[in-house]
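All remarks here apply to the structure that follows.
Just one protein chain is left out here, and the rest sit where they should.
Coming up: subunit A.
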Amino acid sequence: MIPGKTFIAGLAAATVIVSAAPVAAQGEPQYGGALRYAVSDDPANFDCHAANNFAVLMRLAPHYSTLLRFKPGNYPEIEGDVARSWEADPEALTYTFTLHPDIQFHDGSQLTAEDVAATFERLAFPPEGVISERIETFRQIESVEVVDELTVRFHLKEWDTSVLGTFASPWNCIYSSELLESNPSYPSRVVMGSGPFVFEDFVAGSVWTASRFENYFREGQPYLDRLESYTMEGQAVVNAIQAGQVHTDFRGVSPQAAERLRTALGDGITTHVGPSLTHFLVTFNSQSAPFDDQRVRKALNLAIDRWGGVAGLGATSEMKYVGGPLMPNGQFSGSDAHLESLPGFSRNIEKAREEARQLLAEAGQADLSFTLTVRDGPPILVDFAVFLADQWRRVGVNAELKIVQTPEWASALTNSNFVAITDIYSALREEPTEQLTKYISYDLSHRSAGRFDDPVLDDIWARQAVETDPRARLDLLRKFEERLMEQSYSLPVVWLERSVAMDAKLHGWTFSPSNFLYLDQSGTWLSN
């Protein structure tokens, strides 16, 4: 059995659907109704390509199509979205896509190969003033060619299978080439795509509304008449679900909140639980003292009792799994024995902390004190920071928490205005080339917040991306982990469980380990 199949089987086994109504009893989709759901934040702008926040995608995904998509009900299989079919030619280093005919934008214009080409050129080679947040995922694209009205061809620099996931990414919304030509920044202000729902209105801090797109190219879809997404988070979300004000929060709720809803609503609630592709990490600013000293970073890494922390915190929060930079028990993760051999993952925490104290003493930082920047938001974010501060306190290090609102936190992360900062990383799928962009040099990936420069780490990353032998690739990934944890620029600490509680009347939505998928609501419906 190939590792991928093991993962999928494991994922299916690990994903639990707790519901009074069996899935088979969902029956035929019904039309009509308004889906009301909670979203934690307002979007800073409306451009999918520039956004990096889950809350933005929850609002924008229903309005746009993508070239490929993750197949509903069959994660992580990929199928065409606006592409009807495609051909891969590894020899010629090309991917050729044939589009569905008669796809319309919401303004009535036709979606053609020109629009796909203009979109991916904007993503891979953004004009001045345009931000392409995930530009490193397009590094292998050399050019985009319009073959005819319904055919578009991508020429690659090197053969890289991870690019297929890039074509299916929900962040890569297809924009109108005509509008882009007149204003390359139009998507930051105007929501106009070819997705199943047409944008209606947005009231900041309150609600985003959308209505069914009658000319959506998938016959019979969408099923819902309207979407209403309300800005709320934390306890308010759970209260709103319990009171029937919203049907769900697709990001998920804490295990305790899910339990509370099950107790309160019984058959009225469905809960999807499974491993998540989201993990918490902490990044040190490697540009300045004291974290320009590898000994200090490694000491703080060694001081964290990940196994003990997960055993305790996992009972009351989503922090359930210990893992490195790749998803634990996944397709690309190493064995537990390998994990335990890495700095920071030892089960003998007292010995590790003794080594940490020695390293700090050697570095002249035995009484180290620093500020840890923490994003305010769901309580789990602060809980994670409290956990870290407590672990470091045990080796005599004082981490003062600076809890800031999301915009200030994002600004600190982007501008390297921090000493140490907690961070969250959610991946679309298990793909090391994409997932490890959080841990390579800043020159290669602006998602990497540590501002370090490590050619050795970058070289391993680049080699695994084009390695076609699965075994050899796994070996490279183990080497990457060893180098990363030894240098300790950014530390993966805990992986989360995803627990989505929803009104039992809500059907047709696909649960996956990624927060970012299945948000276009094209197949979602409400039973009477």
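Methods note: contacts are C-beta pairs under 8 Å (C-beta built on N, C-alpha and C of every residue); 3 or more make two chains touch, one makes a residue touch a chain; residues count from 1.
By our rule, contacts and distances are computed from a predicted model.
Visitor: UniProt name of the unshown chain, from "Acetolactate synthase", "Cell division protein FtsX", "Binding-protein-dependent transport systems inner membrane component" or "ABC transporter permease"?
Guide: "Binding-protein-dependent transport systems inner membrane component"
Visitor: One chain isn't shown here. Among A:R260, A:K298 or A:R478, which residue touches it?
Guide: From the options A:R260, A:K298 or A:R478, the contact with the absent chain belongs to A:R260.
Visitor: Would you indicate which residue among A:I103, A:L150, A:A210 or A:I380 is in contact with the undisplayed chain?
Guide: Of the candidates A:I103, A:L150, A:A210 or A:I380, A:I380 is in touch with the missing chain.
Visitor: Out of A:L93, A:A361 or A:L401, which touches the unshown chain?
Guide: Of all options in A:L93, A:A361 or A:L401, contact with the hidden chain holds for A:L401.
Visitor: List every residue of subunit A that touches the chain not included in the displayed model.
Guide: Residues 235, 238, 254, 256-257, 259-260, 263, 305, 308-309, 311-313, 315-317, 376, 379-380, 382-383, 385-387, 389-390, 393, 400-403 of subunit A touch the chain that is not shown.
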